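Of the protein chains in this complex, one is absent; all others appear in place.
Letters A and B mark the chains as written, and numbering starts fresh at 1 in each.
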Amino acid sequence: MMIAANIISMTILFAVPLLLVAMGGMFSEHSGVINIALEGMMIIGALFACFTLQAFDKNGFGPAHPQLAMFIAILVAGGTGMIFSLLLGFAAINLKADQTIGGTALNQFAPAFAVVMTWAIQGQGLTTIFIPNWVRITRETFGLAPVDGPSFWNNLVFKYFYLTTPVAIVLFIVAYIVMYKTRFGLRLRACGEHPQAADSVGINVYKMRYAGVLISGFLGGVGGLAYTVAVGSGFNSDVGGYGFLALAVMIFGNWKPLPILAASLFFALFKVIAALNSTLTFLPKFEGVKEISNFYQMLPYIVTMIVLIFTSKNSQAPKAEGIPYDKGSR
Amino acid sequence: MSKQNKQPLLQRPAVVGVLASLLFIVIGLVLGFVLLVLLNPGESVNGMRAMLTTGFSSMDKLGKVLYQSAPLMMCGLSVGFAFKTGLFNIGASGQYTMGAFFSLLCAIQFQLPWFVCLLAGAVGGAIWGIFPGLFKAYFNVNEVITAIMFNWIGMYLVNLLLANMPMMLASGWGASNSDRTAALSAANPGAILPKGPLAGLFGNSSWINISIIITILFAILVWVILQKTTFGYELKACGLSRDAAQYAGINSKRNIVLSMVISGALSGIGGGIYYLAGTGQYVLEKSILSMGFNGIPVALLASSNPIGTIFSALFISYIQVGGAAMQPAFSSETIDIVIAVIIYLAAFALLMRGVIAKLVSGRKEKGGAAK
Partner (left out) sequence: MYKRYTLERGVQRLADNYVIEMLHITKEFPGIKANDDITLQLRKGEIHALLGENGAGKSTLMSVLFGLYQPEKGTIRKNGKEVKINNPNDANALGIGMVHQHFKLVECFTVLDNIILGVEDTKHGFLQKEAARKKVMALSEKYGLKVDPDALVSDISVGMQQRVEILKMLYRDNEILIFDEPTAVLTPQEIDELMEIMRGFKAEGKSILFITHKLNEIMAVSDRCTVLRKGKYIGTVDIKDTTKEELSKMMVGRNVQFAVEKKPCEPGKPILEVENLVVPSKVHKNNAVRGVSFNVRAGEIVCIAGIDGNGQSELIYGITGLEKPTGGTIKIEGKDITNATIRERSKAGMSHIPEDRHKHGLVLDYTLADNMVLQRYWQPEFQNHGFIKQDAVMDYAERLIAQYDVRSGQGPATIARSMSGGNQQKAIIAREVDKEPELLVAVQPTRGLDVGAIEYIHKQIVAERDKGRAVLLVSLELDEVMNLSDRILVIYEGELVGEFDPRKTTVEELGLYMAGARKQGEAKA
């Protein structure tokens, strides 16, 4: 029973960054810009958020107001992710550059920049930024008395509880509403499907595409922080390929919010199984096989590829994604 | 086809390409320097000097430049070859990893000589290259997506396999660590690339071997395939204009797959050549090897020209060696920032080349095309 609580709470913990980042990718691609730079945006967001947390830790604000400090860090992650995403927007929208190569450049840039910055700020060779303990939400946060010994509900809720989780849930709901219930969402999607049609009814395609890229930068940045707190061992200038995994989640989720939610839980579950496989008795026993976690790690990617084979014929991918919009060609 | 080449030197596409690349490099280095100044003004000049001069500071360092440039060159050739067919092979990393695995498998497990191991590396890379090709040609799945997925699948697969082959690991050959493959000097010295004629030149440098010669030969081979054969003619036609290729009766699906297979093989050889040098051991890590990704700027800087790739790989390797010497004042990743700037600029290279072409040709424009 306890193991179930652990699996569920860990799955949610790791699904949060995937969900946020995949939703970010969804906004960018629905506006018509392919965003393979999600990994880079995560790194940049996490980097600055971790710096912020560390500063709050040092000046005492953090321990005094832990969740307020965390909330500010989340805003910093989103904000810096957004600023970083402007580089993709500028290349893809203004300069009509190859979006994939531009994104590759950002992915190359972000981890290097993070190492250089960490090195410069923390001193030579110190490349890990540790996350303060106080960011985790505990029973005390709500003024509850500690429980003695293992408890299913306590483990489920409080074992891995960070502010990023409720924030992600709120952001997911908001993102869903924005995408399908607002004028902005309708226009954004029109730009990714048929920019000429959007233009002919007076929608500024360039502006909408910038909006899509910026939102992806925000969600990517927050996702980067969510990943870092989930891992727990501090920020090491990388996010373990979660940006690319989120891309797979987005494709697997067919560019739609609810399937993306399901896909991120599914992918996170495999990550958790990979991490815990030795303690999970219900898994098939691969006698004599070492490091079987690698197998569970690669399963989500393999499943994505198989799904792609069957769905590529009627893929829901935005039709105009990756094609720079030129006002001249109608 | 130079028989009647009367085009002014500065208007030739190749010349414009080289100028554009030099411009990218200069902008990248300037931004790198600005970063150094911002981070640590006192050390910035020293840092820059280290970046730009270390490569030539000793025969040993030069040997290291050559040693690192060989796999880079192979990955650059790989990415560039795919570009020529209109494909973006972001999967060079996975193909490189598979190539390394196949080579090491032959070297350690099967105790085969180095040239067989290298060939096996090509096979490994080719196997990993065929997936993006097949998915693109027959399911119309963007090759970038497939390649990214297969980078991760390849890494985890290799980790899984190596972990379960005790003989492959260093611990199987008397060393204590089981997180990496066996050192070739212990497991199979016959699989280490020979020093060949370079031994005399570089003497005691542990870096040097014939890998740089092999890769230059491959660069020439790729150039010959692209420039001199009907196959290259078809591949380039597909890359430049898929519609015209179809009109000419060229089977573009077959060409996409073949192009990715060859591209994968080139990356695979890169992986083999790096680990068969005997200096590095494959470490079972949880992140993707960056070598394949670095093939992208190598190819972009060379405008995908195989001969140009030789120089761009040497350049990237050169500043990487310089970057290592910038420590401890600066992190060596500064170099990656410079490289990232170069890739970013290359993303709108066409635009930049257009600007350069206009700048150098200026008023001659009208005289160009005859009626």
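We take it that a contact is a pair of C-beta atoms (placed from the backbone, for glycine too) under 8 Å apart; a residue touches a chain by one contact, two chains touch by 3 or more.
As the structure is a prediction and not an experimental result, all values here were calculated from the model.
Asker: For the chain that was dropped from the view, give me its touching partners among the shown chains.
Answerer: Output: missing chain touches A, B.
Asker: I'm checking contacts with the chain that's been left out. Which of B:Gln111, B:Asn140 or B:Thr229 qualifies?
Answerer: B:Thr229
Asker: With the full complex in mind, choose from B:Leu162, B:Ala237 or B:Leu301 the residue touching the hidden chain.
Answerer: B:Ala237
Asker: Would you indicate which residue among A:Gly123, A:Gly149, A:Gly202 or A:Gly288 is in contact with the undisplayed chain?
Answerer: Answer from the full complex: A:Gly202 touches the omitted chain.
Asker: Write the list of chain B residues that the hidden chain touches.
Answerer: So the residues of chain B touching the unseen chain are 1-7, 13, 228-231, 233, 236-237, 240-241, 243-251, 368-371.
Asker: On chain A, where is the contact patch with the chain that was removed from view?
Answerer: On the side of chain A, residues 177, 181-184, 186-187, 189-190, 193-194, 196-203, 316, 319, 330 touch the unshown chain.
Basically, only the chains that are shown with their structure count from here on.
Asker: State the interface residues of chain B toward chain A in the complex, per the touch definition above.
Answerer: 35, 39-40, 88, 90, 131, 135, 139-141, 144-146, 148-153, 156-157, 159-160, 163-164, 284, 286-288, 293, 296-297, 300, 327-331, 333-337, 339-341, 343-344, 346-348, 351
Asker: Spell out the part of chain A that touches chain B in their complex, as residue ranges.
Answerer: 36, 87, 91, 95-102, 104-109, 111-113, 115-116, 119-120, 124-125, 127, 238, 240-241, 244-245, 247-248, 251, 289-292, 294-295, 297-298, 301-302, 304-305, 308-309, 312-313
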